[in-house]
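A protein chain is absent from this complex, but the other protein chains hold their places.
The first chain written gets the first letter, and so on, giving A, B and C; residue counts start at 1 in each chain.
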Amino acid sequence: MAGNTFGTFFKLTTFGESHGTAIGGVIEGCPPGLAISIEAIQRELDRRRPGQSAIVTQRKEPDQVQFLSGIFEGKATGTPIGFTIANQDQHSADYSHIKDVYRPGHADYVYEQKYGLRDYRGGGRSSARETACRVVAGALAKQILPEVKINAFVSSVGDIFIDKPYQALDFSQTDSNPVRCPDSATAARMMQLIAEVKAQGDTVGGTVTCVLQNVPVGLGEPVFDKLHAELGKAMLSINAVKGFEYGSGFCGARMKGSEHNDAYNPDGTTKTNLSGGIQGGISNGMDIYFRVAFKPVSTIMQPQQTIDASGNTISMEGKGRHDPCVVPRAVPIVEAMAAIVLADFYLINKIYR
Amino acid sequence: MAGNTFGTFFKLTTFGESHGTAIGGVIEGCPPGLAISIEAIQRELDRRRPGQSAIVTQRKEPDQVQFLSGIFEGKATGTPIGFTIANQDQHSADYSHIKDVYRPGHADYVYEQKYGLRDYRGGGRSSARETACRVVAGALAKQILPEVKINAFVSSVGDIFIDKPYQALDFSQTDSNPVRCPDSATAARMMQLIAEVKAQGDTVGGTVTCVLQNVPVGLGEPVFDKLHAELGKAMLSINAVKGFEYGSGFCGARMKGSEHNDAYNPDGTTKTNLSGGIQGGISNGMDIYFRVAFKPVSTIMQPQQTIDASGNTISMEGKGRHDPCVVPRAVPIVEAMAAIVLADFYLINKIYR
Amino acid sequence: MAGNTFGTFFKLTTFGESHGTAIGGVIEGCPPGLAISIEAIQRELDRRRPGQSAIVTQRKEPDQVQFLSGIFEGKATGTPIGFTIANQDQHSADYSHIKDVYRPGHADYVYEQKYGLRDYRGGGRSSARETACRVVAGALAKQILPEVKINAFVSSVGDIFIDKPYQALDFSQTDSNPVRCPDSATAARMMQLIAEVKAQGDTVGGTVTCVLQNVPVGLGEPVFDKLHAELGKAMLSINAVKGFEYGSGFCGARMKGSEHNDAYNPDGTTKTNLSGGIQGGISNGMDIYFRVAFKPVSTIMQPQQTIDASGNTISMEGKGRHDPCVVPRAVPIVEAMAAIVLADFYLINKIYR
Partner (left out) sequence: MAGNTFGTFFKLTTFGESHGTAIGGVIEGCPPGLAISIEAIQRELDRRRPGQSAIVTQRKEPDQVQFLSGIFEGKATGTPIGFTIANQDQHSADYSHIKDVYRPGHADYVYEQKYGLRDYRGGGRSSARETACRVVAGALAKQILPEVKINAFVSSVGDIFIDKPYQALDFSQTDSNPVRCPDSATAARMMQLIAEVKAQGDTVGGTVTCVLQNVPVGLGEPVFDKLHAELGKAMLSINAVKGFEYGSGFCGARMKGSEHNDAYNPDGTTKTNLSGGIQGGISNGMDIYFRVAFKPVSTIMQPQQTIDASGNTISMEGKGRHDPCVVPRAVPIVEAMAAIVLADFYLINKIYR
């Protein structure tokens, strides 16, 4: 109920603040006997890690995951997998100036209102550093479903959008540039925009699109736990997300039924896929695709007016090392959360068989 | 895990198929001693009921809720509130033609793939009739939070949008027209579009916007159960929904941080509200507003090609009585789900005090 | 969290008070395609029903279950099974004398302290009438596990105990006498004791023993949700239960390890079974057996001193129709809860395969 757990059978519980001793988590429900590649997990963590390129934060955290339990002789034992990621490059002094200040766009004010106190260092629990734990669990979830292809990529930064359907993209190119846009021409324009914005001490928002292919038919539960409802919750729970749409999405709301209905082929596949691979909350075997909107990072390197805990108006300016645009680092997080949702529904579905 | 429950402390579990004996549910967590207005609950049900106007389905279901437990001498006792809504106008014969057919855009195929069988009458469990149970629980949730104002309205039908900010609208006018758009000029255009579409045997999508005002500060749990993540899941769990955005939403993804950050006033309110009343997943006391995209209704009165259970291609045409546009009837459902989310977080929050 | 649900995947949620309109529940997780015998369910309900013999309460409630959803053409569809049991023989006037009185041994006082009000008619939610809903779900659970033999029986009433091991009993004789003791000589003595106690306007406690045979190996989760921990919780949640032991139980606490350890046969069975069929919280395929202690019924037909809501001392005497000894009617309830626990773990276990 305290909101630190995601999933029902394949389940991740996370703990940890940005500047505490460590962050970490507990993964439950990993099928016993599964051979686990810790290298593959670390590789996903490295994709999320700060300091990878000029367009992301320059913090240098190795983000090395340490597994404490649940894996024996390279295989999952069926018992909970505990893990930690040490917080090393803490620079807590960078944050003493915000101890009594509520940063605009951040959670400082609401945490203090809700709990009566807060760990102000680096945003504490509200920091996106927590998402590293999700990447660990997501990378494990991917190993449960090796046949499913999960590909997220940056589909827009500010007003620069990829103008092609996802089918025309080569996902193997996503990580070939720092912005994680598989279309190289668009990527170049996005990187230029980010560089400009950074030079102004400003930040910019963007969207991530994610495509799930080869998903088994039948995943998702009807009514409240529809597959797209869980995917939506998963994405909306990522820091800075403001919107989620799947299949035809908001465009679908402008269409007519005669345009929108996907006609069936004799084998149960559909000729079009405006449904986005999900009908009635259950996967139908077609590609699942969705789009996630991220607001611009709140910490900017420009002076802003705000208030302190006593209600005094003060001027503040961002310090520390922050991302000018969060979407490139969000790509592995979106994939991780999608993988967790799929693995959970996949395992639950075994009960019906 | 089977997906029939929403909420953690204030909790709704629903059951029932479109053409079974009855639908119903169990509401848990209603504060003991609360005086319950059953009239107010029935009033909300009547808003969702089919047959209210020419632009919605002509099915005539009285949708009378019967409470079986948990209320004694007009007050909640703290024990679970069981209720049923009888299915009366069943016309099951209308559905015999779809027994072995998978209707395009519907859940027929995936239910059969997932469960191996299905109650084909009127969509069975996948029918939006289930949402009547949500309206019951939502109308009760509103009574737990009488000071909170929950106003949903139709903000677009097809390409016809309200072109005003919600602050310029008079919510008392929402129910003054059948389309439930509080702007009368826009409402007239929407109704004309729906009439045209209906005459063609077609359907059209739309969006519902919802505004939550006077919400206490501090609702929502950090990390996975953020207030907007739960609102998003709640909305995405409603039949036909394809997208959810709150605050700046998808537009926010195109903005810069210097534009997007909401500056604080000395009292903790903010000068702008692009955050949409939620920061870090927790309500900050400002208006919460979000938008929900609904696809066009899948059942159309035009011939469509589809397949039967043996994979034969056949032509079918919608029968029965269906909505040409679902958004007017979705308004009370959106409000209900929002009320359930708020009541749940409100009650949980008492633990922290 | 409100305590009205039992189980995780195969899950029962109940509602209803003794003298409301109806009691009922929602059963989730029933495997789709399962052919359901409603007759078998009603038969179990009839075993629990009051008015069966001279030694149980003379209330005449038909306790007819009505299924509202989740069953189509005789089979479970995988969707929730809603059901109600009408309250017919309500005699609410019998209870007006306890409106402001706290009956000794009953939950009147604590409900009022916890909730600030209570439905005083017949104990409201605290009435054992709620267990009828458990019998419905348990009878369904038995159909999920047809190969498992679940046999409960009365093993003691007051100081009269069966003095044979369960292996020497013929379970087919359990229902051959009203006290539900499969040993006819002991049953006769028990019935005589109950008759004497009833003649004195008094009541008497007893124990129920339950034997689960042919249980698959591997049911139960380690650590907190051990099979015997869930069985224990299930039994302790039945009205009037004061204790639970399984396998060697309290006697085991007096033994030495060299006496207690069950030696293995080459096929994984054990030569003795002091473990009670469960090791480390997981079934090992041997018989599971446990014993449940029930206190004497609190409502006696003798004058007792108690207090009213104002703290005045008053004298009261039981009215209405009550059981002089609850264990005969508890037998189907114990079996039902055991069946629910087994079915739940059985279904969950499919995930590991």
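Just so it is clear, a contact is a pair of C-beta atoms (placed from the backbone, for glycine too) under 8 Å apart; a residue touches a chain by one contact, two chains touch by 3 or more.
Quantities reported herein were computed from a predicted structural model and do not represent experimental measurements.
Remark: the omitted chain is touched by one listed residue; of C:46, C:100, C:202 or C:287 this is C:202.
Among C:28, C:44, C:130 or C:183, only C:130 touches the chain left out of the display.
Of C:142, C:228 or C:329, it is C:228 that touches the chain left out of the display.
What chain C contributes to its contact with the hidden chain is residues 1-6, 8-9, 14, 102, 104-107, 109-111, 113-116, 125-126, 130, 156, 158-159, 197, 200, 202-207, 217-218, 221-226, 228-230, 232-233, 236-237, 239, 242-250, 252-268, 270, 274-276, 279-284, 293-300, 302, 304-307, 311-313, 348-349, 352. Where chain B meets the omitted chain, the residues involved are 1, 9, 29, 31-32, 78-79, 222, 347-348, 350-353. Touch with the hidden chain on the side of chain A covers residues 1-2, 4, 8-9, 11, 13-17, 20-26, 28-29, 32-33, 66-70, 72, 75, 77-82, 84, 114-119, 124-125.
Definition applied: only the chains that are shown with their structure count from here on.
Greatest centre-to-centre distance from chain A is found for C, with centres as Cα means.
Computed from the mean C-alpha positions, the centre of chain B lies at a distance of 39 Å from the centre of chain C. A straight line joining the Cα centres of chain A and chain C is 47 Å long.
Residue positions of chain C touching 2 or more other chains: 1, 9, 29, 32, 78-79.
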